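Report on the structure given below.
The complex is shown incomplete by one protein chain, all other protein chains being positioned as in the whole.
Labels A and B are assigned to the chains in the order they are written; within every chain, residues are numbered from 1.
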Amino acid sequence: MPAALRGLVPVLIAIAVLAVLQVLVGSSPFFVYLASIVGVNVVLAVSLNIVNGMTGQFSIGHAGFMAVGAYTAGKLSLLIKDLAISGLPGVVSDQVQFVGTLLAGGIAAAVCGFVVGLPSLRLRGDYLAIVTLGFGEIIRVIVQNLDLFGRALGLSGVPQTSSLFAVWFCVFLVTLVARRIVGSTHGRSLWAIREDEVAAEAMGVNTTGYKVRAFVISSFFAGVAGGLFAHFVPIINPGSFTFVKSIEVVVMVVAGGLGSTTGAIVAAVFLTLLPEALRTLFLQVGGLDTGASLAQKVDQIRMPVYGILLVILMLVRPQGLFGTREIWDLLPRWLPGTRRGLR
Amino acid sequence: MISDFAQHLINGVAAGTIYALVALGYTMVYGVLKLINFAHGDVMMVGTFLGYGVAQRLGPERQSTLWGVLLVFLAAMLGCAVLGFLIERFAYRPLRDKPRLTALITAIGISFTLSYGFQLDFGPLPGAAPRAFPEIIIPAEWLVIGDRAVVIWNWQVISLAIAIALMLMLQGLVYRTRFGRAMRAVSFDHRTAALMGIPVDRIIALTFMLGSALAAGAGILYAIKDTAIQPLMGLYVGLKAFVAAVIGGIGNVPGAVVGGLLLGLVEEFVVGYSSSSWRDAVAFGFLILVLLVRPGGLFGRVAAEKV
Partner (left out) sequence: MRFALAAVLTSCALALVGCEKKTSAPPPAPGGGPAAAPSSGGTPGIAGDTILIGEVGSLTGSEATFGISTRNGIELALREINAAGGVKGKKVDVRVYDDQSKPEEAANAATRLINQDQVLLILGEVASTNSIAMANKAQPAKVPMISNASTNPKVTEIGDYIFRVCFIDPFQGYVMAKFAHENLKFNRVAVLKDLASDYSQGLADVFKRKFTEMGGKVVGEETYAKGSTDFRSQLTAIKRLQPEGIYIPGYYTDIGVIARQARELGVNAKLMGGDGWDSAKLFELGGSAVEGNYFSNHYSPDDPNPRIQKFIADYKAAFGSVPDALAALGYDAAKVAADAMNRAPSLDRGAIRNAIAATRNFPGVTGTITLDEKRNATKPAVVLEVGKGKTRYVATIAP
């Protein structure tokens, strides 16, 4: 099979699997909603892993790029809500518009990534952290001031055209991109920068160029995640894109293992589902009466316990769940495309 | 008008000294540990609540005497020094050789535990509702200019005096004592400092305790100035103070003071003379401006990395 076509096989398999999944569970609103939230977090974690994990940088403003993507895609969708592409059936036209807005959101976020990344990636690592943090805050203030984006109330009325298929296809895409990066010469350069930036520069790696590139790719996917978010949450406002959200994504990446895409995915899924699972647990265990107030107390204790768990996790297993390993390292040799040796 | 300008100046300096005191803690810890202690603002919050508790216990008459005020400050500062010691000993020391992102996550974990933990209302925990810090300095007008065009209050003067005293004490400590010299040595290169016989662990622990005590002092001054205290206050002030520390050049002690004062003044004047809706963006905008012109911060050095 020619190499180009061989690359498409995973995509086709993914489409098939997701389509089946969509048909099976698509009519259960809670499951779809939860799966969408999980999916968005996975995209955020995997994309942040490209910068924080593979390139070893210190970006803690991911929610800012998510916000850019969400508002761009959402506003665009709102504007073209009453238009349709002639010649296509309604649903297909909606989905095409949806994809278009996602791309627009991603590109807008990527542009922001470039603008933020280029000057700051020349600075020392810790400074990138604070600049990305500041960027997130500035976006929040801008949105709060503009009627265009709904100010404090938020942007509502965005057509909710997202679906389980759409979100998880994006998850698949970002994982594919991450995996392809890791296995390529680009990835090797990024890894060199992560391990020892000075040595990499001495070896002829254009560190700034690669860092900015990684940053832009990561921001693009954060924007796409934001765009997806805007299309299944009925109203979006700056409160969903705070610095706390950025930290949550950073935690997912670090808990999973800095540099491990699989780790990012597992950590994102686990950490997003954990509060829901705890709620269920306490409701089942406690029954109706005590369960309700217990579940409520659990909701209140959630954040402090999360904090303590973070500290314990870092003390006990600082390299995260997976370290730098990937699940595909365990695949049998005879599967096509499996690499052995250096990543 | 001159009176507006003067009033804005007073406001800016008052806010700036608080930022400066908290920024000092950030910068000292960064200097010795190269760690951004995200939990610093929350340590300040704990100090404020400790002071609140002590003042409540003393009651309205005793809390406003000289001894009462001293007790409130001391209790808060000592309590936070202990807290700082515990945090450093159990959460940061084990991670000293690990990548800094790991320690950052730990700091974030502690920050969340403290701030959201204090929002719970079981037992001694205060709960989310804001409270009024008791008036440990009975307000009286100190200076009135014109027909109340500019008013300076006694507690503003006292707060400024206390802040300056604390900063001078710190200055003396860092530049004129053996401990200070040891601290600076550790911040240059902790391995060499260890070789020179400096007990690095102890110095770091003491630095932490000092920074936390300063934060507690700042917290009490903040509570005197703005009255309302609530568990999430540390997050907001901490972030601004951190920005101030970076503006001054993180790791640089005088830089933190200058950064704090500058930030307080810039925020005050920008908000006062142009639109107030962009206030939160001002701090970061100013930071980015400074970093573009001087990448190491105002007083920082961009050290070339030697291999």
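Remarks
What we mean here is this: a residue touches a chain if its C-beta (ideal position, glycine included) is under 8 Å from a C-beta of that chain, and two chains touch if they have at least 3 such contacts.
Only a predicted model underlies this, so the values are computations on that prediction, with no experimental measurement involved.
Summary of contacts with the chain left out: across A:77, A:97 or A:144, the touching residue is A:144. The chain not displayed touches subunit B at residues 1, 4, 7-8, 11-12, 15, 116, 119, 128-132, 139, 148-151, 153, 222, 225-228, 230, 232-233, 236, 267-269, 271-273, 275-277, 279-280. Listed by residue number, the positions of subunit A touching the unshown chain are 27-31, 33-34, 37, 144-145, 151-154, 156, 160, 229, 233-240, 262-263, 266, 269-270, 273-274, 276-277, 279-281, 283-284, 288-289, 292-293, 295-296, 299-300, 302-303, 321-323, 325, 327, 330.
Everything that follows uses one rule, which is that only the chains that are shown with their structure count from here on.
Averaged Cα coordinates give subunit A a centre that lies 34 Å from the centre of subunit B. Those residues of subunit A whose C-beta lies close enough to touch subunit B in the complex are 52, 58, 119-120, 122-127, 129-131, 133-135, 137-138, 140-142, 144-145, 198-199, 202, 243, 247, 250-251, 254, 258, 300-301, 303-304, 306-311, 313-315, 318.
Listed in rising order, the residues of subunit B touching subunit A in the complex are 36, 91, 94-95, 98-106, 108-114, 116-117, 119-120, 239, 242-243, 246, 250, 277-281, 283-285, 287-288, 291-292, 295, 302, 305, 307.
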